[in-house]
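One protein chain omitted, others in place.
Letters A, B and C name the chains as they come in the text, with residue numbers starting at 1 for each one.
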């Protein structure tokens, strides 16, 4: 008994093999090809001839244990208890018996989890904590995601797009959703400098760290009322909130001037073109909970514009690169502002250094 | 008479119209198309139906007035005295009578000026002063150019290349030949820090200017033997000679360690692809006058490799971009050195940020 | 248990086809006071358009330096249930494979010790147990290890590695992503649990250049599968795709970045010497084409989000590495540890390894870790002539 209470540490995660269904163990590394059978359903065929059916359901990501148990029930019923989650937080049931596909889909529907996201569709939005859990958030995460997914939902359920479309959201410039390489990125932004609590800085933060945290050297140490504190040169601040990350006395959040920027044309895969960062499309849209109508309509317009104009396989950024950015701005009805022109380190390389212009 | 000696200034160059042949005045701005008739000869046809024949002869660039007079004689004889020079320093005779073409060519041959350089060929090498006239030169200009052109000469006379090939030479990093966007660039380089004349710096130069001139902040003001002078932090010096440009007391020239680097893949035109900078192929080749055999053979190898492998219209850089740089290094038998990896301001953007690798 | 707070704004988000996180919180709120307060505070955030969390504090479990994110409401009086509302990051299994049993184990312990809310998963890949009090951290940890799970990374440590489904279900996996992910995770337990680096260090493994875990954008070390022999090609199957209407010329050949394919209407010819292994043609015709048989991985280094010095993508460090056996794996680890040593010693506080390389320069970094430069490491050689010629190397250069 005494032994049993010994503190166990550093055991790491369970070995994945424990969770693999038999068919995967058998065909591990020897899958031959796959086919998408219909939206949300695909089959992988092994060299052995074995067939593994995958049904992909929308993940809510933020899920209660009660929901997870319902999902576990469905897995027990239709996939021998075997399931996995995807890198975009969807749920995949791993079936060996194709007869179980339709009943599983019905079961999922019942608990409110539509299937889709496979092939040329919109998958779940990779996102972050927002007002649910993070002190840094310039906008909510889950709420914006829910609103946008409701809006573009037909493209999750159907495979009616030229290629894959990946949306991601981060609620501040820390970019926990790593939105920087997404077809469409939704990014929470502050647009005002920190409201420094001059009296506290010295008490709760290391002043040299605070000064060093600023990418544009906008923070300088000063002495005010005999206190060592810091001052922000406001013209030099671009609202990244990195000072706030290292020092609570530099809060950034503001109900009126926080909002959302929209970025487009990034990608991660190496298919056809190299991975790319997303680029600024819309510098600022206001926070309008609960449905962020400006954001949902902006995203939806971008999706439809791309869907209507891109060639097969062409991701958002590939399409824009072909038609050129000025034309994209025109077609999307977006205005070009000084904010669109880069002014960070490598800005000079983004100036148009050729005559390749469309009319 | 008194009037006549009044000093005339700011008259600018003569008006170009004075020098245009009648056929050009008549067809000015209304040329319809052109055709290359054979190497070094082309015809421009006006909407009027008029035909203007151009014979392009190799320019020596460095020419004596005695040579220029011979050329003027040929122009008088065959082109009504009308000729021009090109942006790459070749000589173009402007003929209206096609019967004069062959006699002109014969006359040019007689005085040692071959014709060519039109179409898919190698044209003259844009270059600079070298040891003929400049204090800065890390190599000669005219001599290297002569040696290289003798070597690649068949490609000047024939049009047997996939596309145009532009070679340029600059004898130091000031790059007066603006070699930075050439298919093949030959660049004189110093590879050792300035040999500061500590005692003189203060007398012949403004120390703050000298310190400011260094792109890598390798120069700092010091006091030695009571003199204000400067010191070079040698590990920080990349031998650009900008300090020497502003201060004669910082000489760079060195017979043993000066030499030549070879750069490839730049272009200026917007045809197909955007203008591009040339990239480092060979960091260092020695100065071996009078024929610079290492340089001529390096250039010639690069030309032949490209000629044998590029597709029609493909410039050197376009070809390399297609086959990728690692493969180019392999095919050209070039070694990859740390020097090839950029380490200036935007170096990070040159790292390979994708999986697009050939084997 | 009292009734749920009025949440008119949030209620709107229960409508629509997409699964609703509000419904989830409400479900949990039926059992948990903390979730009721979370609902209340969130509704207030929606009304006021501002978050209500304080800057995180340092909390954790005994002996670990990471894996728990401390979080406190800035309205503790109003919402006492979330006065403390810390998150635990639980190391997921490789490839996010579970059994219903494993999920239930986690649900059960979280029902007992926390809010009952989770993220499946966090964007680094962990199971996120969302919200508990400081007191419950140790008991949660105990319950976790009892069912065979452990805490993941946070802070300046190795973050929980993650990998694509790989050979478990994908025909294109060029190495065993699940195994490499598991092995690194197990071998670096100490580095995961006890922050000792200048900043965080993330690993992500993708089985092929499609990069389904976005490793090239989101991990300090990206391990991405590739091959070096010829693409496996089944001509009959190619023809079948054509017959079924795939426009091979325009949509496959025309999109090939190597410009190395030819299609004459009958036969597809690939110049494999110029193939860039981009995956496009294979993606387009999975039954007809497949990666070659001589498979391995490319190791890339340095990606990250923008803070502080700007976002980076990983760049090539080792163009091709076999990771088939123990020995290969040791090579990989030796490399990793060499990198950690150099970065650990010379990296500045809060400087990711990618930023470190940007600062010191790739050539210097390579020298420090003892790796020879190869042309594959750069998109193109330098354009500027500011070359630091090595003054000792004359003879070599002159050759």
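Here is the rule we go by: a residue touches a chain if its C-beta (ideal position, glycine included) is under 8 Å from a C-beta of that chain, and two chains touch if they have at least 3 such contacts.
This is a predicted model, so every value here is computed, not measured.
**Student:** Thinking of the complex as a whole, which visible chains are touched by the chain that is not shown?
**Tutor:** When the entire complex is considered, the left-out chain reaches A, B, C.
**Student:** Of B:223, B:270 or B:301, which one is in contact with the hidden chain?
**Tutor:** B:270
**Student:** Could you tell which one of B:100, B:121, B:142 or B:261 touches the chain left off the display?
**Tutor:** Counting the whole complex, the residue in contact with the absent chain is B:142.
**Student:** Touching the absent chain in the whole complex: find that residue among A:277, A:292 or A:313.
**Tutor:** Only one of A:277, A:292 or A:313 touches the chain omitted from view, namely A:277.
**Student:** So which of A:27, A:229 or A:261 would be touching the chain we can't see?
**Tutor:** A:261
**Student:** Could I get the residues of chain C that touch the absent chain, sorted low to high?
**Tutor:** 306, 310-311, 383-386
**Student:** For chain A, enumerate the residues touching the unshown chain of the complex.
**Tutor:** Looking at chain A, the ones touching the missing chain are residues 173, 175, 180, 187, 189, 191-192, 215-216, 234, 237-240, 257, 261, 263, 265, 277-281, 283-286, 322-327, 329-330, 336-344, 347-359.
**Student:** Considering the whole complex rather than only what is displayed, give the residues of chain B touching the chain that is not shown.
**Tutor:** Contacting residues on chain B, toward the hidden partner: 7-16, 18-20, 24, 28-29, 31-35, 44, 52, 54, 58-69, 71-73, 75-76, 81-87, 89, 91, 94, 112-114, 126-128, 130-137, 140, 142-143, 146-147, 149-150, 153, 156, 170, 173-178, 180-181, 209, 212-213, 215, 240, 242, 244-246, 248, 253-256, 258, 268-275, 277, 287, 289-291, 311-313, 344-346.
Keep in mind that, in the parts below, only the chains that are shown with their structure count from here on.
**Student:** How many angstrom lie between the CA centroids of chain A and chain C, rounded to a whole number?
**Tutor:** The mean C-alpha positions of chain A and chain C differ by 12 Å.
**Student:** Quick check: how many Å separate the C-alpha centres of chain B and chain C?
**Tutor:** Whole-Å distance between the two chain centres: 48.
**Student:** Listing for chain A: what residues touch at least two other chains?
**Tutor:** Chain A, residues with two or more chain partners: 270, 274-275, 345-346.
**Student:** For chain C, write out the residues touching at least two other chains, lowest number first.
**Tutor:** In chain C, 209, 211, 216, 257, 276-278, 313 touch at least two other chains.
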